[in-house]
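Each remark here refers to the structure printed beneath this line.
Part of the complex only, each chain left as placed.
Per-chain numbering from 1; labels A and B assigned in written order.
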Amino acid sequence: MKDNTGYQRKSLLFGTAYYPEYMPYDRVETDLSMMCEAGMNVVRIAESTWSTLEPSDGIYDFSFIDQVLEEAGKRGMEVIIGTPTYAIPSWLEKKDKNIMVKTKAGQAVYGRRQIMDLMNPAYRFYGERVIRRLLEHTAGHPCVTGFQIDNETKHYGTSSELVQKLFLEYLQQKFVTTDRLNETFGLAYWSNSIHDWSDFPDMNGCINAGLSCEFERFQRSLAAEFLLWQSEIVREYKREDQFITHNFDFQWKKFGADIAQDGYSYGVQPDINHYEAAKAVTIAGTDIYHHTQDQLTGAEIAFCGDSIRSLKDRNYLVLECQAQAFKYWTPYPGQLKLHAYSHLASGADGIMYWNWHSIHNGYETYWKGLLSHDLSVNPAYEEACQIGDQWQKTGKNLLNLRKDNKIALVVDNQSLHALEWFPIDRDLSYNDVVRWMYDSLYELNMECDVVDINGLDPFKYQMIVTPALYSITEDKLKQLKAFVSNGGVLVSTFKSFVSNEYLSVYPDTQPHLLHECFKVHYNQFTDPGTAKIKGQPVQYFAELLITDGAGALATYEHKYWGNYAGITRSDYEKGSTYYIGCYTDKKIVKEILTMAAKDAGLTDCIPDVCFPVIIRSGVNQDNKKLHYVLHYSEEETAFVCPYDRVNNLLDGMNYKKGDRIPLKDWDTVILEEE
Amino acid sequence: MKDNTGYQRKSLLFGTAYYPEYMPYDRVETDLSMMCEAGMNVVRIAESTWSTLEPSDGIYDFSFIDQVLEEAGKRGMEVIIGTPTYAIPSWLEKKDKNIMVKTKAGQAVYGRRQIMDLMNPAYRFYGERVIRRLLEHTAGHPCVTGFQIDNETKHYGTSSELVQKLFLEYLQQKFVTTDRLNETFGLAYWSNSIHDWSDFPDMNGCINAGLSCEFERFQRSLAAEFLLWQSEIVREYKREDQFITHNFDFQWKKFGADIAQDGYSYGVQPDINHYEAAKAVTIAGTDIYHHTQDQLTGAEIAFCGDSIRSLKDRNYLVLECQAQAFKYWTPYPGQLKLHAYSHLASGADGIMYWNWHSIHNGYETYWKGLLSHDLSVNPAYEEACQIGDQWQKTGKNLLNLRKDNKIALVVDNQSLHALEWFPIDRDLSYNDVVRWMYDSLYELNMECDVVDINGLDPFKYQMIVTPALYSITEDKLKQLKAFVSNGGVLVSTFKSFVSNEYLSVYPDTQPHLLHECFKVHYNQFTDPGTAKIKGQPVQYFAELLITDGAGALATYEHKYWGNYAGITRSDYEKGSTYYIGCYTDKKIVKEILTMAAKDAGLTDCIPDVCFPVIIRSGVNQDNKKLHYVLHYSEEETAFVCPYDRVNNLLDGMNYKKGDRIPLKDWDTVILEEE
């Protein structure tokens, strides 16, 4: 795939998702004029409108697309075309009822988006046809800058007969004999072993965690393969200068009413592997939703941005970011700007609101766009105009920000699912541990890459953090050991290095293999009860650590567990290791991370301030260092300039080292070093 | 329907539902004697006993009915005969399994009541046959005073193939083209538009709120049509002097254990439209259940009573009211009387307990009747005897109470469902807003009609209150505007006048059209967070109101929303308007309502006391003004007589203006003006 490695933007993108199909009356000209007035230069269209594009089998109608392309053309705007496959027309469902996904819960009923069986041949046939027609029709248009394949693709829990048959073939190829299958997953347990492949049972009843997680891995690979398939089709039509992207989303954390879609981007996506799937695109794209108003911290923007940037170690597009969204998120003055710059500070090359206008009669009527339902100027639109104005002036300075982070936080789908089967605690998920560690780094202004274990090259980094990396291969363990031997600093939490890739717990000293580097082991763990550590309550889980040469940074404060360590540090060959054996207050985690960063020789590049003043840095196209200063607080404050000579790109003010730089509530300052 | 307009009672009804079929041994004579001793004059029978009436297909057994009629005849009691169709015999289910309702959750299994597909032809055939036989058998009996058709009829979520086919025909007739259907409901969203009626999908998967609510409207109309169908059959047999009624119930609010039926009558019924369905009856009937003991407030009795009376602007029957019911509701001394008079105070022409005796072995064993399981005299029965005694003395004075309320509270099924799809807040439903406004009026002793939007004639009223009237047609909006123009006072809450009748948000200034009368508009709303208004916390929801001539009665107390109004008042032509843009403490609502009542010129007719002393008034058959004084408190108190010369009908005491009238705990006083 020759062009996968490097689409580079020539300008920041600023725009919105736009669906003229949903409008109560024809407003394309009006809307694109308002966008232009706001300084927007891109619209993203078509990704959920199959029933409009192909109202009946084989009948096509591209009039909405043509109208947008024409109006965009007049205004010099770019257009991103989405393939419409993630929501199917009802006529298609009538072709083959097995297009609707079958999951453990039964077969889906037509209505929602994202409920197809991705492997269904009829779905593939009609999907391919509409993609080809759409690409034929649009790829040649000068405005069209790129394509988004499908949208927020996941495996949707597909476990149809077809998918189960494919999984069986996959297992047969991988394990060859049923004996190896039985041994690998311990199927003798509760009489689940098989001795003939024809005895392989329905996966919907499976209670073997390892085999179930292998099935989920297989399901994720189907979703990745589906995107690759679309990508191959698009490549047949697209120009060299056009990109292919996809809108990757994150684990959604629900709040608010059940029926409503209120929620936010919280952690690692369980139902597709971003690293695997990113092979299909030339530039990664994402949607990121997050609390705002008093709860705006920037942590989700940073976590998700660091994750998406790390997929290809490159800039990316925020294909969807929130405008007004839910009632909880009506932005305070200044917050829409702060959102926008927070995205750029992570390496985004542009943002697009979801979406332009609030929808008048769909499921997402109260997922509000930039315009409210009255389709008129409002405070959100007015603040977007300010962003557009600033980007027209400073866009060149902000484009293609490069980062060279020396810290990696390692994430893993398999560990995520493992800890769903074997919860650390009812109230502590894998992603909670990931965010506990990530947010601690974030609040300390220690920038990091968020790297999938499958894509990790340890030797690029000086410090590696593994939150609850439960499942890991022997090979990866050996790499991590070599990383420490060669001088790296490894910081690991409880529930790391417990099982192999098939969730079989390593039947020897824990943590497996790396106990040599940590110089610590354990054979007991406990609910912490009333135990404390360093004066703070221990919560959810505590491993009772026995040191074998490590230093105990803290032992448990408890009548019976007082002899056991809870947090340890050790040197190992040229490197050093930290093991955090229990969950406790983030302030203790931050102490450990600060020590570790010092060991890793990273202290110099970490700013001296911390949350709510967040500084995120990089190098721009002019090879100048850029520092985003993002102020997530309603209190005014100031901070002391740590840089020799800098210029705030947003207001032209110059500062030198030691100057007090004022920060208003929810303020953004962008300092360019001279 | 010639006789729909006016069945008038000649005496108060006092009695019980009675099921000799459920008795552990033959007690008809004993029971009717005990009833007579309690002053009862009516029993309601047969409504759930199909399997007893028709034990096998075509075999009838009316012996229980005959026995009751005979014993009632001896004692001069009236008998209400219920058609037995709301619970089917098992032999009927064996005729056609599609008699059992199919809903989103699948097909019901035989056992419960109210799980038939109302449109199933076999159900209709056998239902009609048993009704005809029952009417042939009973209509001529002199005791039989009227008929109840079915019981607590609702649509039961029916979405069988047949019902979906009928719905499709209804849509075709209403919208003619699929284009109009698509535009009306915005089906282009998520690719749901169709271009051939044969592509119309299964409604069970529908995620379009507008289309789903249209389906629910259709389902409600099936339930109403079903009652009309029964009514037409009954009319072929009944005498001129016999009434037709139905037992309308309200949205049930559950408490207590899941399996138990503990709950109470809370708000607007979602699953049948009372206004539409009431066309089938000559006198409206209802069941009303409510908290008692320390939680007895009378609010549910008043709300439900005002609703049912308003259906036909006439007196009605309380076909079921609680005796001892759940363990939570064992009445304190005096409360059973207070219940009874509270019903009459709303315009009821009688009450019947549900039910006579506690059941020994049914699902509702612990929904206790007037007699406990020992079937003997007990405190509840003894208090019923006092009621019977009083009504024999004063019944004539209490019968046919007429009201001429000048305030209307407007309710709407469509808005109810709309706000299920688009919740204001997880913890604030449509009915919560309805009750918030109704209860404020109630506690202020401002009597009102509770009127379905479809039956509203605004010009009958001086003041109209619209709680969260989310969905409304342009026509109705114009009527409300004319109402204000002509001098009316309109009090509306947040989420009023947002969408049209198909839940499509009006794509212009909000609140649609009436913003001209309110002189206010908004294009932002928010979760209130820490905002306050008039010193009280704002909860759940706040519209950020911009005044366009209105007076801001209150602005938000909040760092960022302080420039926006939360409650406004405006004059408009001859009338005036109040807009309450957020949810807050009832005491603030009461201030607004008091101002509005003054604007409407209603101050004189509102008593000067308030909850827990509730005064509800009307004019009796002798054209005398009657004032029920209902005391919902365990504390003794007194109140100052506001009437020139009155007589307490219950004890004969006379009072004149300024006298202190003592009120015991849970006391009732009925003052008749001279």
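Please note the rule applied: contacts are C-beta pairs under 8 Å (C-beta built on N, C-alpha and C of every residue); 3 or more make two chains touch, one makes a residue touch a chain.
Because the structure is predicted, anything quoted here is derived from the model rather than measured.
**Student:** Hey, this file places 2 copies; any idea how many the whole complex holds?
**Tutor:** The whole assembly in this structure file has 3 copies of the sequence.
Quick note on the criterion: only the chains that are shown with their structure count from here on.
**Student:** Could you give the separation in Å between the centres of chain A and chain B, each centre being the mean of its C-alpha atoms?
**Tutor:** 50
**Student:** Could you pull out which chain B residues touch chain A in their complex?
**Tutor:** Going through chain B, the ones touching chain A are 185-196, 198-202, 204-210, 420-423, 425-426, 499, 502-510, 523-527, 529-530, 541, 544, 559-560.
**Student:** Using the touch definition from the top, list the residues of chain A that touch chain B in their complex.
**Tutor:** Counting only chain A, the residues touching chain B are 19, 21-22, 24-25, 48-52, 55-56, 59, 84, 87-91, 93-94, 108-113, 256-260, 293-294, 324, 326-328, 330, 332-333, 358-366, 372-376, 378-380, 634.
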